[in-house]
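All protein chains but one are shown in place.
Chain nomenclature is as follows: A and B, assigned in order of appearance, with residue numbering initiated at 1 for each chain independently.
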Amino acid sequence: MLEQIPTAFLFFAAAIVLFAIPQGRARAALLLVVPVIAALHVWTLPFGVFAQKEFFGFTLDLLRVDKLSRVFALIFTIAAFLGNLYAWHVRDTVQQVAALLYAGSAIGAVFAGDLITLFFYWEGTAIASVFLIWARRTEGAFNTGMRYLVVQIGSGVVLIAGVALIYRETGSIAFELMTLGSLGTWLVFLSFGVKAAFPLLHNWLQDSYSAATVTGTVILSAFTTKLAIYALARGFAGTEILIYIGAIMTLFPIFFAVIENDLRRVLAYSLNNQLGFMVVGIGVGTELALNGTAAHAFAHILYKALLFMSIGAVLYRTGTAKGSELGGLYRTMPLTMIFCVVGAAAISAFPLFSGFVSKSLILSASAHEGHYIVWAILLFASAGVFHHSGIKIPYFAFFAHDSGLRPKEAPRHMLLAMGFAAALSIAIGVFPSNLYALLPYDVEYVPYTTTHVITQLQLLMFSALAFAVLVRTGVYPPELKSVNLDTDWTYRRLIPRVIIGVRKVVSRLWQINSNFWLRRINSAISRLYHSHGPEGRIAQVWPTGSMVLWIAILLGITLIVNFVS
Amino acid sequence: MNKQNDNPETFPRLGQILLWVDKKKNVDRIVYALYAICALLFVADFLYHKHTEIKVEEIPGFYALYGFFMCAALVICAKGLRLLLKRPEDYYAPYDTQSEEYPEDQLERIDHDA
Partner (left out) sequence: MIVETNTAILLTMLIPAGAMVTNLVFRNRPDLRDGLTLAAAVATFITVLTILSNVGNGTTEPLVMFEVFPGLDLAFNVEPLGLLFAIVASGLWIITHLYGIGYMRGNNEDNHPRFFASFSLAISAVMGIAFASNMFTLFIFYEILTLSTYPLVAHKGTPEAIRGARTYLGILLGTSIGLQLLAVIWTYSITGTLDFTKGGILEGHIAGPAVAVLLALYAFGIGKAALMPFHRWLPAAMVAPTPVSALLHAVAVVKAGVFTMLKVGIYIFGIDFLAESGASEWLMWLAAYSIIAASVVAMTKDNLKARLAYSTISQLSYITLGMALATSMGALGGGMHIAMHAMGKITLFMAAGSIYVATHKTNISQMNGLGKIMPITYGAFFIGALSIIGLPPLGGSWSKWLLIVGAADTQQWVMIGVLMASSLLNVAYLLPIIGRGFFSPLPEGSPTKISESPLLVWLPPAITAFGTIVLFFYAGTLQEFLSPIVSGN
């Protein structure tokens, strides 16, 4: 019985019930209870396809449960819980409803057994999530939200076009493993790629996650991109091109992250880089690699949320998340600082933290399959991520030069949410077998070997050494009030300028053109009237038959004149 | 900058303890400790049997050197990139990079501590 109710509907129902509960603790509590129930529901679901609905001539599979979808759904419910706990203080109905619908859509999409259901939820995540950006209520956030919407809904329309093509080609809408080839599959691939922030399609991520509300970013960081990772893992596992896309994805964001000033944007770049690891895992496509992707997504959601929460708390208390304005906050926000460091250790894959046991699966798999260059890039990216997420974030926010800011410690519920996320990150790192048991395939991987621990520590410590040396010699680039150009320059600067230019030219041409024709038509009409009018010569020899035709033509011309004038 | 509450007494306990890193000397100590750890880790490479998958891994201290030099290269490249990409904060639009001012007294007002 219970398996006939899609988990997503729990969230949607809660979004309606919410209106009946007055703003306050009762409502905040509802927001916490729903993910817990959902998690239990996901956990008790047997494997199989449930809740099939006949709809518009299709059979929609609203609930396809297998190990891959279950692990993603489970982490999504945990993320929803942590996000809502972190947002306990928020008394904004719009954000509360948006958070529920967003999480519900993401979970629904993970359980979608067919491409049309996937499309429904895909667009659902786009629409619901934009409110978490707009709710910031600044001019910048509004514009960012519009850009975000166009990109996200764009991803959805590309998806539906691809689905239509696949449907007409194969007669099936099943969401199964696909091979790139036909236009339809490429469109679906592109659509997933937009949400997964593939290189050149990535900039919506940095743009929006640094613009959303304090709590909104935490929620945003969990769902959209990992949903895309899930979709890629489901639809395109073993697609070779993903290995190279993923490798580039791990590489380029770290350069931007080093020189970025807004710390939430730094985190968004590092999120982008982490997605690259998962994409490589999908591209390699072996059981080990796909396990790595799932495990890394699971661990990543937790520590990335933790990092966004800690910087969010700083933003909440000081009003800014810019490295150039911050520093020295450890004095008054020591707990936030410690949680931030835990998150940093987890993302950097320190032994005993979650990143260590998940990322190594992907690195091993890529080396195992002989992708040595990719392996070297991933290793570099691992060092780089430690550099900007592991060191730069805590260092510039909580240490570095003293900004003189003495904010209060983060509110208790925020500390609690961070505490949960930190505890889970450590627990996964210490007891990896629990996570491994959830993965899609059986795991025969031992993360804690002498070689692995020592080499990883070498990599990290010498990266730290490089940082220390560069900072102490003054080579390290300081945090400056600035923005850096990225691909968004094309649609925020280049295209508007081109459009303005083209418009000028076209309107000028149009003017010349219409003047010319207007004169022509007027003179033609007067000439016609002269010869064909009632006094004209032709009037004397009018056959009745052609009269109808001429009236029609004249009326047509009047119409044109009417239209032009 | 509100210096008025810049009294270590008002900091949380943990914050007071952590003030230890405020001293230049202690920072130096941390850095020296880092040097020592790095040296130990480098040496450690010679003391156990490495299980490797790829040839380059067998080079002693490969991970250490790779980490150090790649990171240094990363920072230097990024610094170069900045020359190319850096723009003033209001490059795209005024107020584009957010920062609504939250004076601390207002934060107190909207604080809904559980």
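One rule holds for everything that comes next: a residue touches a chain if its C-beta (ideal position, glycine included) is under 8 Å from a C-beta of that chain, and two chains touch if they have at least 3 such contacts.
Keep in mind that this is a model prediction, so the values were computed, not measured.
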item	value
Displayed chains contacted by the hidden chain, counting the whole assembly	A
Option from A:Ile5, A:Ile21, A:Ile37 or A:Ile127 whose C-beta touches the chain left out	A:Ile127
Contact residue for the chain not shown (choose from A:Leu18, A:Val49, A:Ala161 or A:Leu180)	A:Ala161
Chain not shown: contacting residue from A:Phe119, A:Phe175 or A:Trp204	A:Phe119
Residues of chain A (touch criterion as defined above) contacting the omitted chain	55-57, 94, 119-120, 123-124, 127, 130, 134-137, 139, 141-142, 145-146, 149-150, 153-154, 156-158, 160-161, 164-165, 167-168, 183, 548-549, 552-553, 555-556, 558-559, 562-563
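Assume only the chains that are shown with their structure count from here on.
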item	value
Whole-Å separation of chain centres (CA-atom averages), chain A against chain B	26
Touch list for chain A against partner chain B, complex	25, 88-89, 91, 136, 138-141, 143, 210-211, 254-256, 258-259, 262, 316-320, 322, 330-335, 337-338, 364, 367-368, 372, 375-376, 379-380, 383-384, 387, 399, 403-409, 411-413, 449-451, 454-470, 472, 475-477, 480-486, 492-493
Residue ranges of chain B in contact with chain A within the complex	1-3, 5-6, 8, 10-12, 14-15, 18-19, 21, 31, 34-35, 37-38, 41-42, 44-45, 48-54, 56-57, 61-72, 74-79, 81-82, 84-89, 91-93, 95-104, 107, 111-114
